[in-house]
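Note that one protein chain of the assembly has been removed; the remaining protein chains are unaltered in position.
Residue numbering begins at 1 within each chain, and the chains themselves are lettered A and B in the order written.
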Amino acid sequence: MTADTNKFVIPIGPQHPALKEPANFEFWVDGEIVTGASVRLGYVHRGIEKGAEVRTWTQNLYLMERICGICSHVHATAYTLGVEKLAGVEVPPRANAIRQLMAELERIHSHMLWLGVAAHEGGFDTLFMYSWRDRETVMDLLEKISGNKVHYSANLLGGVKFDITPELATEVHKGLDFLEERNRFYLKVVTTDETFIGRTRDIGTMTTEKAEFLGAIGPTARASGVARDIRVDAPYLTYEQFPVKVMTHTSGDLHGRFIVRIHETFESIRVIREILDHMPQGDLTTRVPRRIPAGEAVSRVEAPRGELLYFIASNGSEKPERVKVRTPSLCNWSTVLSLAIGLKLADMPMLLSGIDPCFSCNDRSISLKRGQQGAQVWSWEKLRQYGIEYYR
Amino acid sequence: MVQQTLNSSWQGVLTKVTNWARINSPWAIHFNSGSCNGCDIQILATLTPRYDVERFGIKLQGSPRHADVLICTGPVTMQARDALLRTYEQMPEPKFVIAVGSCGLSGGVFHGCYNIVGGINELLPVDVFVPGCPPRPEGIIYGVAVLLQALKAGKRPEPIQWSGGGLDGVLHSGSGLEDHHG
Partner (left out) sequence: MASTIGSLGAAEAVLKPFATTITRPQPERLEVNIHPDNLLAAVRALVDESWGYLSAIVGLDRPAQLAAEGMSQPESAIDVLYLFCSGAAVVTLRITLSYSQAVIPTISGIAPTAMLYEWELREMFGVEVVGLRVTGHLILADDWPAGVYPLRKSFTGFNQPIVGAEGA
């Protein structure tokens, strides 16, 4: 972004007090109003794409998983689907159904985590505590199924590592009943609490046209009425057999983004129940060669934050030629940078949370620039408190 | 907390009180040096009602200048390295470091990648390593407890030895932990 030297610039340092991953934003402000925004990622840049080129196809499963702790399964799935495409193998339906089940559980986890985090940004710590406590239920289920609360490593090249037994299915049903009840409560809070609505309605509004033009994806786009969802547009795994409905909203504001995510949680709960009740029989894996045939494949899946795209190139050997990961958050950054302009500084924490930024997917601190007094360093906590105080 | 040395028996009392205060209410600061968030989520989960680590007096707050303990995750990316050093330097003595997660131990699954330093102990003196990818909240709380136990005894945590076979309620780690300080 070009800097206007008459504006203030305040940087906020990368050491982040709580909750967030480090990143760097720059906001140019004129009084209260944001006039320009830029982003400086890199605190979480580990060199994974390069690292993938020296690891075998199987080793990369574990590397890709750890791009992000919150969307780990969906990364591994996108990678696996791309490799299986290149290998030309057909994965047994039971394996794909289990992959989908894990993906939807992960989506519930991610949305509830975001609910707490976004609430915390606005000062609603009670909601943060409640949703994170309830989120433990999803993590318990994931742990019962896979053995780990985070990084479940469900995928193998060609299938899945574990099965869903009838006992597990009963546990999952019980957990889902609880989660559904809790999410009904959250929906009620989000749609009726006046303070909450005051801080989220008409904030960061993106019209349908703007969302289309900016190429927005995920719940952010859907909250602006853009019915874009890879699970429906380009079904993968068993999304044809167990489809989901695209949840959209028309308000296009931060409030709408809350509502879309909670509705998506209900859809996830519904589809998991369906998978459990109609699980396809059969094998869990199929054989995939160690050397993957040469070629290029594009793999697209719907992560909790939006479209995740993997481009995988093979040179016919045991190791990939190229693995390119385009995460949804990188795409969503552009929307934030454009939307921030004209808004108040106090709205920035909620706006940034609204796209559910996954910094590890992209790799925070904030630079705030005001005229020629040079950069002031603000911690994220300070910006957050600023926002809360402003609206008190 | 500045330690003044008094030439009297009051010094002993002062040290005991300071230690008691630190042990019963250590103030911690959390730093993510480039992790995938898995460990950070588990650390934050310790604050939530199921684990509720604040009832032990552990307080997670935002300023390095008020912190006794640095809880650090991540494989230390090049960009985060300076910020991590600065944070550590701003902390007053005595200060302690807990490295959480496989990345903090050795870079974890990213070991060898061009943009990371590797284990946190490449950069800072680490007192406690909590292994796992990610470790459970219970494991993290245990790690803090190990640190506090050592503080109570008035010293830094020492490498633990295998006693060979049998579970006797004490966590043992391989002797490889000693090699890590190299």
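General remarks:
Everything below uses one rule, namely that a contact is a pair of C-beta atoms (placed from the backbone, for glycine too) under 8 Å apart; a residue touches a chain by one contact, two chains touch by 3 or more.
This structure is a prediction, so every number in the text was calculated from the model and none was measured.
Here one chain is not drawn; of A:L176, A:L214, A:I292 or A:A340, the residue touching it is A:L214. Contact with the chain not shown here comes from a single listed residue; of A:D30, A:E49 or A:E143, that residue is A:E49. Looking at A:I197, A:A313 or A:I388, the residue that reaches the missing chain in the full complex is A:A313. Residues 77-79, 81, 85, 88-89, 112, 114-115, 117-118, 121-125 of chain B touch the missing chain (whole complex, contact as defined above).
Contact between chain A and the absent chain runs through residues 1-2, 38-42, 45, 47, 49-50, 85, 212-215, 217, 233-234, 295-298, 300, 307, 309, 311, 313, 322, 324, 326, 330-331, 333-334, 338, 363.
As a convention for this text, only the chains that are shown with their structure count from here on.
For this pair, chain A with chain B, the centres built from the Cα atoms lie 29 Å apart. On the side of chain A, the complex with chain B involves touching residues 13-22, 42-48, 50-51, 54, 62-63, 66-70, 72, 113, 129, 132-133, 136, 148-151, 358-360, 363, 379, 381.
On chain B, the positions that touch chain A within their shared complex are 29-42, 44-45, 48-50, 60-64, 74-75, 77-80, 83-84, 86-87, 108-110, 112-116, 133-134, 136.
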